[in-house]
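As you look at this complex, bear in mind that one protein chain is not there, while each of the others sits in place.
== chain A ==
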């Protein structure tokens, strides 16, 4: 079935992905997180002991599923193309920036939309920063920004990340080598059953590959070519999650009392500004990077490695945002927010984005 020849069909792909997210949320994944790429890469990085934040360690089968779903569908449709060589180390740094910015806000663009659909106004504020970041990236694309072209590589090269993902899945299911958050420790302990997570990831990855779902790309295309095709996918996903949240009582309009969120508006805006900017420079949001890596791009696979290292850096050095929390018997209420170190990191990330944008120009073919 061609999912991309009309906005309605693209929206339908978004609806399918929204249903997957709703099922995952209903069967145990953390509230408003469902299938957040940044959160789940961060949890997987924790499981692999890249960081030791006890609250966020779990090898998320959704991440494995998304990569393998995109890999399988691209093989089946003969769209698998092993490519690489487009400024990999710059993409690695952009991956780190995307993760550091996402964790300051507490979510990637996908979770931003999921939080928006649950009435979390902090996410609507962050959208301002994200859209401004994408617009800045688009401005530099117009000015000739380029990381250079990718070239065809040996077919095996593009299979490395999918194989590594299978390895993580096997280790998590068959051994006790990987870390896992203890029940009650935090979001890492909340998860859907493995099989549901894996199947959900596979479906999500396959539909994201067919529809080219991308949160940064959808805004970029509106700015650059006034195309509303990609945003149709996001609207479909948003609509399903809005209905799900209203139907299950999860919709709460407001800034406070939102699950795993904080109201440090400036840092929500700047964190997502860095994410939007870096995602356009890297050619896609975290979800899109997983999908492109699945369909053979080693450049995107390197960006995914950057996401993992960015998650480790964020938690090892206290850069990630802290969620607001209500008072309990043992603890006073906390407004949460981003630490001074986290704030400095976000500013550095934005500066680095500008340096990358200004120093990588298109070369003439002759």
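What we mean here is this: a residue touches a chain if its C-beta (ideal position, glycine included) is under 8 Å from a C-beta of that chain, and two chains touch if they have at least 3 such contacts; residues count from 1.
In the analysis below, contacts and distances are computed from a predicted model.
Novice: One chain isn't displayed here; going by UniProt, is it "4Fe-4S ferredoxin-type domain-containing protein", "DMSO reductase anchor subunit (DmsC)", "Response regulator" or "Putative Se/S carrier protein-like domain-containing protein"?
Specialist: So, among "4Fe-4S ferredoxin-type domain-containing protein", "DMSO reductase anchor subunit (DmsC)", "Response regulator" or "Putative Se/S carrier protein-like domain-containing protein", the name matching the hidden chain's UniProt entry is "Putative Se/S carrier protein-like domain-containing protein".
Novice: Given the contact definition stated above, which residue among A:51, A:111, A:212 or A:262 touches the chain not shown here?
Specialist: Only one of A:51, A:111, A:212 or A:262 touches the chain omitted from view, namely A:212.
Novice: Using the touch definition from the top, which of A:28, A:144 or A:193 touches the missing chain?
Specialist: Of these options, the touching residue for the absent chain is A:144.
Novice: What chain A residues would touch the chain not displayed?
Specialist: Per the touch rule, chain A residues meeting the hidden chain are 2-5, 74, 77, 79, 81, 86, 141-142, 144-150, 209, 212, 214, 217, 221, 224-225, 227, 229-230, 283-284, 288, 292, 295, 361-362, 364-366.
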